[in-house]
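In this view, the complex is presented without one of its protein chains, the others remaining in place.
A, B and C label the chains in the order they appear, each numbered from 1.
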Amino acid sequence: MAKIKLGLLGAGRIGKMHAENIKRYFNDVAEIKAVADVFADKIYDWAKNLGIEKIYDDRRAIMEDKGIDAVLICSSTDTHCQFIIEAAQEKKHIFCEKPIDFDLEKIKTALTEVENSGVKLQIGFQRRFDHNFRKIKEMIQQGKIGDIHILKITSRDPEPPPIEYIKVSGGIFLDMTIHDFDMARFLTSSEVEEVFALGNVLVDKKIGEAGDVDTVVITLKFKNGALGVIDNSRKSVYGYDQRIEVFGNKGCLIAGNETLTNVVYNSSEGIISEKPKYFFIERYKDAYIEEMRAFIEAIVNDKDTPVTGLDGLEPVIIGLAAKKSIEEGKPIKIVR
Amino acid sequence: MAKIKLGLLGAGRIGKMHAENIKRYFNDVAEIKAVADVFADKIYDWAKNLGIEKIYDDRRAIMEDKGIDAVLICSSTDTHCQFIIEAAQEKKHIFCEKPIDFDLEKIKTALTEVENSGVKLQIGFQRRFDHNFRKIKEMIQQGKIGDIHILKITSRDPEPPPIEYIKVSGGIFLDMTIHDFDMARFLTSSEVEEVFALGNVLVDKKIGEAGDVDTVVITLKFKNGALGVIDNSRKSVYGYDQRIEVFGNKGCLIAGNETLTNVVYNSSEGIISEKPKYFFIERYKDAYIEEMRAFIEAIVNDKDTPVTGLDGLEPVIIGLAAKKSIEEGKPIKIVR
Amino acid sequence: MAKIKLGLLGAGRIGKMHAENIKRYFNDVAEIKAVADVFADKIYDWAKNLGIEKIYDDRRAIMEDKGIDAVLICSSTDTHCQFIIEAAQEKKHIFCEKPIDFDLEKIKTALTEVENSGVKLQIGFQRRFDHNFRKIKEMIQQGKIGDIHILKITSRDPEPPPIEYIKVSGGIFLDMTIHDFDMARFLTSSEVEEVFALGNVLVDKKIGEAGDVDTVVITLKFKNGALGVIDNSRKSVYGYDQRIEVFGNKGCLIAGNETLTNVVYNSSEGIISEKPKYFFIERYKDAYIEEMRAFIEAIVNDKDTPVTGLDGLEPVIIGLAAKKSIEEGKPIKIVR
Partner (left out) sequence: MAKIKLGLLGAGRIGKMHAENIKRYFNDVAEIKAVADVFADKIYDWAKNLGIEKIYDDRRAIMEDKGIDAVLICSSTDTHCQFIIEAAQEKKHIFCEKPIDFDLEKIKTALTEVENSGVKLQIGFQRRFDHNFRKIKEMIQQGKIGDIHILKITSRDPEPPPIEYIKVSGGIFLDMTIHDFDMARFLTSSEVEEVFALGNVLVDKKIGEAGDVDTVVITLKFKNGALGVIDNSRKSVYGYDQRIEVFGNKGCLIAGNETLTNVVYNSSEGIISEKPKYFFIERYKDAYIEEMRAFIEAIVNDKDTPVTGLDGLEPVIIGLAAKKSIEEGKPIKIVR
């Protein structure tokens, strides 16, 4: 069978990582044939070195290339919907980084195009592929904890992004919590019916001046009756804190942080173990590989992708509702 | 110095425990001289055996006894305010079990009486005296985590009380969460400004039929800017789950569950450690001793009690607001 | 039933602790009626305060007192055998601190006297009563780990005793490891057949100059086929390290250290938990109570004590063999 030919749209940190993972882990079944980046010069050496044949500064060359089977959309969020539509029209399968967009109508238009064209679409919620969280999902499916009553997600970053990024990020709910909203849907297998969000500016005043908050606690009411809570902070001095707890009538599953080693140092100052892995690139290293494996397998075996367009849409709906909740100081019912 | 003479009002499970602790640990400085219980017959043997001289079925005999320095109010909640008032009028110091009452006006009246009489009053929030939570408080005071940003309290019971008890309990917020509201105030050293509560009946339909919920997630907004969340369940199959986490700009303190032993069993079925200590009597065994030590010391050294009337009032205010939040489906601002 | 009347022989730190425990926990069934200490002046206030009626500087007054049912021998090791013999002859039950003596013949003579007189004798190996180790014992008896293959005991002190003490301590094996030898026999329910000891002076040269070692690793061959290893250090900078592991064909039981609280401090320096409880007095606080409970119950119910004279003899035999092993540089078979 011929290798799947991929076109990479956007070669920033995430785009490069995906390309390198494909080269290393899926070389037998897939290859990046072309890359398009607005700063084509800057990525030229990197791309050549990785064996990517064609390097463009405009994605249209990739869209028009009949030899390309699928695209990886890793460009800035504002380009996602446009690129999805173009790729769908060209019958190319699509892997798109999160979030699809901040605008629900634009997302829906893009998803309709995908549906009409029949191409596969996978959204880049890599945490679903994390070994710990996947294990929790499996154990829930095996009935180990019975019905879910309470879901708790802690997600705290080691440090905030630059203020310039925050200004275009869509706000903490669409940039950061969006992963937790996805995880909430993934683990409960249920939709969120109501959101209530508390937020404050406790980490950096400049975040507040940029119109955002940096510390939030969000409660979720699920259709299946479960209750959920997410807490986020833009800055945790002990590192990237990523914990999940799912409590049901038959038990409770808890995933703690991951560390580089498990060495414990018994010292005169106390019993000291390691801080969590630094940030998402390190923490979800294997998850990024596994999500790409799933995308490639969906194409190779012509089956559904595990993170669909709807899975990309729903967290944006919840995120916008959380934003509104803060603005209005009350819980927001999700209307679909 | 003469021993402090105590009168015990109500000799149910908690009342007996306090009496036994006083006998064992504070025999040198205090003694239960009299007990009053509506079922005086039933406690006769127990009281005699413990060396309690006088056994009544009406508390008035104790109130009128000039030889009694202080009372321990361990009777049913509906009697608390009346007994507080009577004891205050008789210039007896007061230890009163939580909650003081479900009615704010009644509480305020009782507290005014206490203030006017100048007697000492301590409310039975024993968790403040738990070694783990006290350590967290100390470390916060030492500045170990800087400013508090997020507070998380998990409190889940091993099994629900009888439905008959639930009906008179004041509801989950005044019966169960009230301890968590107190802990929230204790650890943040700040007052709650707004409460939002989600609740559902997931454990037992009969609890719902009794007009209560059994699974709740409550968010708190504190005056100092911190955000908080409490989650409760009336039934946790793995036992009494009592965990606390306080996250600040300089670190995060976490207290886990306590177990009877720390033996880990490495078996073919997995690596198995013990479930938490069974329930509050076992879990807070030492905390009950320490709260009584504090009460006795406050009397002996004529200093303030560590859990004041206001500390008894505030959690009821928050609890009633949480109840209202569920009823109205929106966050409730605390008006004092 | 009348209270058991006890005579305390030696009111040093351990003697005082036993007396205070009896007063607090076993006041209903037992009381210290008399104490004898060579420095009677120094303990006078303490004894009066505790309500001990008679205070002597010579134990003979206690031995001759027909009203005394049992003695607690907490005096220096060189007096143990003599006091055991005297108490046995006076038909008084005996609780004796470890080690009985360093001389096997003296011990055997004393034990013969005990046997002839029919009094009860319990040796102060308090670790057998520790909640963790007792749980391991129970789980072994329940067959949880099947047959024992490997036993590992780690026992490290927070700091060495004064050199003057070391000189009269009988050496590390009879002073420190003796507890581990007892634990080994207790957990395996088997006798030691062969000992091999490695030792070195790594903590303090003065210990070497006193003719002792401060760091040892000892292997044990048990009659039932199990293999064991004990490691000791006189100085562990992170505190009193007391861990046990028992590995069998059906599983492995591990008991870790105990801490004052379980609070974990997530800091920029790492994830820090508490050091172990400071030293034996703190670590085995409850075990000391439980061993006394067992002694009193054995008298009250006229049953065997749980730590017999043989249990006092055997660890001395093993300790002397370990000493010989170091001297001769080879394993020593235990001859009984």
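In this text, contacts are C-beta pairs under 8 Å (C-beta built on N, C-alpha and C of every residue); 3 or more make two chains touch, one makes a residue touch a chain.
Quick caveat: nothing in here was measured; it's all calculated off a predicted structure.
Contact with the undisplayed chain is limited, among C:A19, C:I73, C:C96 or C:V216, to C:V216. Only one residue from C:H131, C:K167 or C:K235 touches the chain missing from this view: C:K235. Only one of B:K275, B:R293 or B:K324 touches the chain withheld from this view, namely B:K275.
One chain is missing from the display, and on chain B it is touched by residues 236-238, 241, 265-275. Not every partner is drawn; the one left out touches chain A at residues 24-25, 131-132, 135-136, 139, 144, 250-258, 260-268.
Interface residues of chain C facing the missing partner chain: 147, 149-150, 152, 154, 156, 196, 198-200, 202-203, 215-217, 219, 221, 225-229, 231, 233, 235-238, 241, 247, 249-252, 329-331.
Operating definition for what follows: only the chains that are shown with their structure count from here on.
For the pair chain A and chain B, the CA-based superposition corresponds to a rotation of 180 degrees in steps of 5. With centres set at the average Cα position, the gap from chain A to chain C is 59 Å.
Computed from the mean C-alpha positions, the centre of chain A lies at a distance of 43 Å from the centre of chain B. Residues of chain B in contact with two or more other chains: 250-252.
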